[in-house]
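Please read the structure below before turning to the comments.
Shown here is a partial selection of chains from the complex, left in place.
Labels run A and B following the written order; every chain starts at residue 1.
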Amino acid sequence: MRRYRFFAALILSLGIGAPLEAAVHHITLRAVKLPSGQLAYEMVRHQVEDQGQVQDRTSHYAQGPTIPGPTLVLTEGDTAKVTLEHGIEGSDLPVSIHVHGVHYKFTSDGTTRTLSETIDSVAYPGKPYTYEWNAAPGTVGTWMYHDHAFGDPLVGAEDQGLFGTLIVNPKDGKVEAMIDGKIQKVDLKDIKREFILWMHETTFWGQELNHLVNRQIPLWTNPIVGARLGELVRFHVIGLGTAFHTFHLHGHRWIEPGTTHVVDTVNVGPISRTAFVVKAGEGVGPGDWHYHCHVVQHMQSGMMGKFRVVQ
Amino acid sequence: MRRYRFFAALILSLGIGAPLEAAVHHITLRAVKLPSGQLAYEMVRHQVEDQGQVQDRTSHYAQGPTIPGPTLVLTEGDTAKVTLEHGIEGSDLPVSIHVHGVHYKFTSDGTTRTLSETIDSVAYPGKPYTYEWNAAPGTVGTWMYHDHAFGDPLVGAEDQGLFGTLIVNPKDGKVEAMIDGKIQKVDLKDIKREFILWMHETTFWGQELNHLVNRQIPLWTNPIVGARLGELVRFHVIGLGTAFHTFHLHGHRWIEPGTTHVVDTVNVGPISRTAFVVKAGEGVGPGDWHYHCHVVQHMQSGMMGKFRVVQ
């Protein structure tokens, strides 16, 4: 029965003539309050219908809520149905998911009537809300999702922890990178670790996508991330909140997306981002390579971590 | 007699061998004080001499002063003679127009001797000043003009309202955009609406160029802008003042100018800008699509508007 429903959903969401290989993701997230008072999303369930097979990916995620929230990974052409449950104890304010980058109807905007004057696309206690996203051509990239409804004023509680990452990978599985001093296409299959670093005021909030063990590993604040010498590693660095930052990684350099500009320090404003692939320790060898915000006041506030490259 | 003078001006400003199709714009602006105490530019007169014909465009502009000031649109190759009248009641401080992007002699810089040590290119009460601009090859883009003389200190009163937009369109009439998920050339003739949004501290100041009715429509603060589903629409987003911003438009994405980088949120500092074309509601349909600054403090201060896409 479940499989039947999945097939029906597949047909409805893709329409006639759509490529058969596009997957449909059925995801349920819950917004909760942490003991610290911060808010966070947690993964409840993630099932994928792909070429007639249903795969359950729930166990790939960390258990319990994390900051940033679960990283959702789609391939260009995929669709996702994301249900949000309101699990914030002691509050009946609406909570939502507003996503960047992908296509969605206005009913999946994640805003309230207060802002939109038309509809509420939000969850209330006991009343989950389902969003539909389409990773159409032209949506490849690293994007953000975040609450756009909770709080006072009702613009959203992204800065209280309700934020996460959406990655849309290209259908051909290749991304541009500067490797061994040359700009070239890299196969995503060759990337075993991805590091997500959100820059919020004076803190990094991190997460590792480890493809060797198929697990998302929460790293919390200012983490040490690690790789073996010579491994291809992908970083996704995203701003959040009110402060502006410059992200610097010691001993490595990369190209700004969509350009041939080689950098090792880039401006990152709230919800602006850079994503890039490096070969760990390329030309520099092993080491505890710092990454940090290069704004002096943020450095002095300890906004830093390490990229540990081992032999 | 008027036509004779225009022809003389045409010959003088273009010189021998210049292409005949380049237009000469004769523009008069006035700087005035609003009842609120803010300052603003207003359009007094805009006449265009093009291939021997004189066209009066004054009626295309809003009547009275606006913030931002009148949007001046040139085509690559055009020249403009812009006369500024000082109409700021109760003040005999100099006022000026300093323009970005285009070519001009130092006598058209819009600065005072205080800054330049050489000349004053400014208007005083009863003493208008004329600037000459040349939209030479290499100057295509969205630019700014603003006062660079009034106030205390004498660096200019741009942050009191004396700013406006200059658009230099390419001679071939085509700009790059991502439409239907593909980066392609778009014909400017197919763009019926352009929206200008200046980001100043915690407020958007808007203006619409409506090519269907050939009118500039002042939109003032945090406006709702609108388009029909599927229309090509061009946004020009420009910073001003002291704060840094990140501009986000819900449900749409675009390429950063001069790159293939697909974004939906971009860093905008004072007088830095992004300009882009989107197909209204592409892949997402109608809706009251928010645009806002994604700096949380600015969101909480109400720095937002809507892009209303209707069927």
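A few points about this structure:
Simple rule for what comes next: a residue touches a chain if its C-beta (ideal position, glycine included) is under 8 Å from a C-beta of that chain, and two chains touch if they have at least 3 such contacts.
Fair warning: this is a prediction, and the values are worked out from it, not measured in the lab.
All together, the complex described by this structure holds 3 copies of its single chain type, of which 2 are visible.
Quick note on the criterion: only the chains that are shown with their structure count from here on.
Centres computed as Cα averages put chain A at a distance of 36 Å from chain B. Every residue of chain A that touches chain B in the complex is listed here, in rising order: 98, 100-101, 103-106, 109, 111, 115-118, 134, 136-141, 143-144, 153, 155-156, 158-159, 239-242, 244, 256-259, 267, 269-272. Only residues 178, 180-182, 244-246, 248, 250-251, 253, 255-256, 259-267, 282-290, 294-300, 302, 304, 306 of chain B touch chain A when the two sit together in their complex.
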